[in-house]
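Removed from the display is one protein chain of the complex; every other protein chain stays in position.
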Amino acid sequence: MTDTTEDTPKKKKAMSMTAEAAAADERGSQDAGFVQSKHAGHHWSGEAPMFIYAVWYLAFLYIPVMFLPLFSFNDSIYVAFPLKGFTLQWYGDMVDNPALLRALENSVKVGFGVAMASTFLGMFAAKAMTRYYMPGKGPITSFIMLPLVIPGIVLGIALLVISNTMGMSLSLWTIAAAHTLIGVPFAMLVMVSRLEGFDRNLEEASLDLGEGVVQTFLRITLPLAWPGILASVLLTFTISFDEFILAFFLAGNEVTLPIYIWSQLRFPNRLPMVLSLGACVLVFSFFIVTFSEVMRRRGVGPQGGAAI
Amino acid sequence: MLRDDYIAIKNTSKHFGSVKAVDDITFDIAEAEFFSLLGASGCGKTTLLRMLAGFEQPTLGNIYIDGQPQAGVPPHQRPVNMVFQNYAIFPHLNVHKNIAYGMRKSGLTKAEVDREVDEMLELIKLPGYGNRGAHQLSGGQRQRIALARALIKRPKVLLLDEPLGALDKKLREQMQLELRALQRDVGITFVFVTHDQEEAMTMSDRIAVMSMGKVLQIDSPTSLYEVPKVKEVADFIGTINFFDGSIKGKEGDATVLDVEGLGTVRSTSSGANAPTAGTTTVAIRPEKFNLTFQQPNVEANMVEGSIQAAAYLGDRSHYYIQVPGRDAPIAVAAQNAQRTMEAIDADKHDKVWLTWDEDSALLLNN
Partner (left out) sequence: MTDQTQTGGAVGSYTENTSLGFRVRSVFLKHEWLRGYTLLSPTLLVMICLMCVPIFMLVAYSFWTQNYLDIDKTFTFANYEAFFQKPIYVALMMKSIRMSLFCTAVTLVLAYPMAYFIAFKVKSNKLVWLILITVPFWTSYLLRVFAWKVILGYNGVINSGLISLGLLSEPLQFLLYNPTAVVLTLAHAWAAFAILPIYVSLEKIDRSLLEAATDLGDTPTERFWRVTWPLSMPGMVAAGLLVFIPTVGDYVTPRLVGGTTGIMIGNIVQSQFGKANNWPMGAALSVISMILITILVVTFITSTTRARAKSA
């Protein structure tokens, strides 16, 4: 792998078919002999290997999950080629399945609560982090980010153990608490990059013009931060909606959708239904997350929002 | 009656950890005065301004505005408004809403506010701009709108944090004059922060020169330039030559000194705490020297030297004059009043003579 910027003249002849040469070419190298070799073919001969790799990588990311929607329309109980024919039967199975609908309802409830709680907590933490001079900011940030690097199983059983010790029975509340724990760091990251994206002088100007802290928040911070808030709500909702590892330990009688899916994996004859359900969940998550990503990176630039 | 202590800063300090950004400052600003805080970056001028606005609270001491102590008064309750360095125009509001932003609690009806906003737009020479979006404005327009947004509140004090720094040179010079005229019009006390000495001198009634959290001197632009009280001020404002001298005695009003490179010097002006005996620093501005190519007929305050370097600037020329007994050359500025090459072309002369008046040689403590 090699970099591309200008090249030393002495090496150029030898490298004329490579990316480096193409890039140097693009920038209008001063080496006259080299410039003459410029044409479109050279450009692609350099960029192509990396581009092909990138496309291959995207395929690696996307194609595996594409099989779920593909086979969800396949008129066969087995997930195998060749495809047998088109059917919507498995989607129909989903619709009149009360347990599934119940799980869906639970997931939405938990997700909504988690989205609100995480975004609220993440926003205030982000505001404190970006707007105030505080000693110990670095360690506190690491502390809030900790749930991202603690293995999920550890958090799950730790919360299970504490609920048990405190005599709390497992319910949607315990799942929501766990999801809030992992939602907060993401919400804070999204909000920090959003708040850093606009000048803190704007808030000071509002204070200076006679608006108190609350009014300034409502009239300046909120309108300017709303793409970030929306992104955070959608993102934390999806995190909760799709989360399995923690929910598995903390679910009581009421289950969420991923746990329901897990429970159905034992029954081979329900596999097609699970496929169609999975396809729905994937498509739904995909659109919410894409929208949320567009929101949070808007106006912040590729670098600002890139820290996960 | 305008009060002299409209803003009173009393023994005020601001510490950030172990850094003393503002270090025990005491001074007053008069009502309706155009007052500038001048200094290099990090001298504490912005911190002082932010303490006036209420964004920072003094670590020690107190600030009074129109007789009222400001400790514990949050920014939104202070009778001051600020024009920010980058103007802080709210990007999600149009020009009209930006200017009307602070009028929510004014008790005026919407129609009255609208009328005041229109008056303000007249005042800043942007009539009809109310519906423009914040992104459709040039730097100069943003600056005017920031000004209108603050002035519509009729503050007791307007704080300006380097508001012209982002503008290009020509626009800056125009805005300096406009700002000064506007201040006379509205009669509000302006506190203006800048690192640009020319800007401060163009606009201000008085200037406080700050360095390392301390105020070095507060004076009118003329006094700061002509009679700086301390060496740092003399050095910061304009160009100046410093000489080491030792005091020989007094002859009438004049102090007689022996100065390195200049020989015997008679001086009738001295700064604060300038010594009356022993060693001292003698400061002379480049334009206070009179440069001639023939030996003048005077007894004191004269030295003979040679031209080390010369720069012809059209209206004037700058010379670096090497004199015996001193390593560093003396900076001299001469008006090119005569048009003959004989008078202007430095290369034509081996020897030059410098003379200066008794009150041009300023004694300062070292």
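First chain written, first letter: the chains are A and B, and each begins at residue 1.
To be clear about the criterion, a residue touches a chain if its C-beta (ideal position, glycine included) is under 8 Å from a C-beta of that chain, and two chains touch if they have at least 3 such contacts.
This is a predicted model, so every value here is computed, not measured.
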item: Selected from A:G85, A:P98 or A:P135 as touching the chain missing from the view; value: A:P135
item: For chain B, residues in touch with the removed chain; value: 54, 57, 59, 66, 68-69, 71-74, 76-79, 105, 153-156
item: Touching residues on chain A - with respect to the absent chain; value: 1-8, 11, 15, 18-20, 47, 50-51, 53-54, 57-58, 60-62, 64-65, 67-68, 71, 78-82, 121-122, 124-125, 127-129, 131-135, 140, 143-144, 146-155, 157-162, 164-165, 177-178, 180-181, 184, 188, 210, 212, 235, 238-239, 242-245, 249, 258, 261-262, 265, 274-275, 278, 281-282, 285-286, 289-290, 293-294, 297, 302-303, 306-308
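Just so we're on the same page, only the chains that are shown with their structure count from here on.
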item: Chain centre separation (chain A, chain B; CA means) in Å; value: 53
item: Contact footprint of chain B on chain A as seen in their complex; value: 133, 198-199, 201-202, 204-213, 215-216, 219-220, 223-224
item: Complex contacts: residues of chain B adjacent to chain A; value: 16, 53-55, 74-77, 80-82, 84-86, 88, 90-92, 101-102, 104-105, 149-150, 153
